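Have a look at the structure below, then the notes.
Let's look at chain A:
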Amino acid sequence: MGQAIYALENVQQNYDGRCVLDIESLSVMQGEVLAIVGPSGAGKSTLLRLLNFLEAPFSGSLTFDGETASAEMDIEQRRRVTMVFQHPVMLKRSLDANLHFGFALRGEKLSEELRAEWLQRLGLMGLRTQAANKLSAGEMQRVALARALIVEPDVLLLDEPTANLDPANVALMEKIVREENEKNHTTIVLVTHNVFQARRLAQRTALLIDGKLIEITDTEQFFEQPETEQTAAFVRGEFIY
Partner candidate 1 sequence: MKHPLKLLILALLLLLTACALAQPQVLRLATTTSTDNSGLLEAILPDFEKRYNAQVDVIAVGTGQALSLGEAGDVDIILVHALSREDEFVANQHGTERFDVMYNDFVLVGPEDDPAGVNGMLLAQDALAAIAASEATFASRGDDSGTHTKERGLWKVAGLNADPQGDWYKSLGQGMGDTLRFADETQAYTLTDRGTFLALQDGFSNLVVLVGGGNIAENQDPALLNPYGVIPINPDKGDINLDLAQDFVEWLTSVDTQAAIEEFGVETFGQPLFYPDSQAWNDR
Partner candidate 2 sequence: MEVLFEALLDAFGLIIDLDPELRAIVGLTLRVTGIGLVLAMVLGIPIGVGLGLSKRIPAAGCVVPLIYTGMGLPPVVVGLFVYLFLSNQGPLGDFRWLFTPTAMIIAQTIIALPLVIGLTLTAIQSIDPMLPLQVRALGATRGQLAWTMLAEARLGLFAAIVAAFGSIISEVGAVMLVGGNIAGETRVLTTAIVLETRKGNISLALALGLILLGLAFLANLVMYRLQVQGASK
């Protein structure tokens, strides 16, 4: 495996004095698919917001590609990371304009070939002039994924991206994520509470409970020979609080 793109040391995040995340040490490797699983309220989304530089940690150090992440971080560095959320919000514009949005932010123009390629991959060719906010939930999530990937980020963060989707949409989303990782070596951090999805996509899997990193290891080992009893219980689908 390559070198770490993210490195977290003693990172804590507080909301109103309540500690929601407390990670001693975590590295995300360049080009890997890392799944983060755990019950709701474990701090998974908070971690993703830190990785997307949407907020700064309360204490500890977070580095991205060797540079300390902060609010003043260069916009070019920040733009190397994009995220897809559980509930995607479309811009009240056409599907086309939503695809183009990332390019517009970067002052670039989306080429016709690239646009066509993505519409093809998403199965949205016929809908390109439709108002994006009138699409179905599955179509919106596909557009959201394309909108985040079309600018070819180095890191893609996924926050429960398929939680509300039907199996066909889930399969398509997973296929595209896998392709991007294999073809472009895009680093992917996937937050999910669906252990099967983690097993299908991730090379490594981590368990987060109450803001603490319980275990992080190869996905195979995570599911077959977990080191901690908590992981074993979570994998078995038992309730652990």
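Keep this in mind: a residue touches a chain if its C-beta (ideal position, glycine included) is under 8 Å from a C-beta of that chain, and two chains touch if they have at least 3 such contacts; residues count from 1.
On the choice of candidates, all candidates are chains of the complex that A comes from, given by their letters.
In this text, all values refer to a predicted model and were calculated from it rather than measured experimentally.
One chain among 1 or 2 touches chain A in this complex, and its number is 2.
Those residues of chain A whose C-beta lies close enough to touch candidate 2 in the complex are 49, 52, 54, 75, 78-79, 82-83, 85, 87-89, 91-94, 97, 101-102, 105-106, 144, 147-148, 151, 157.
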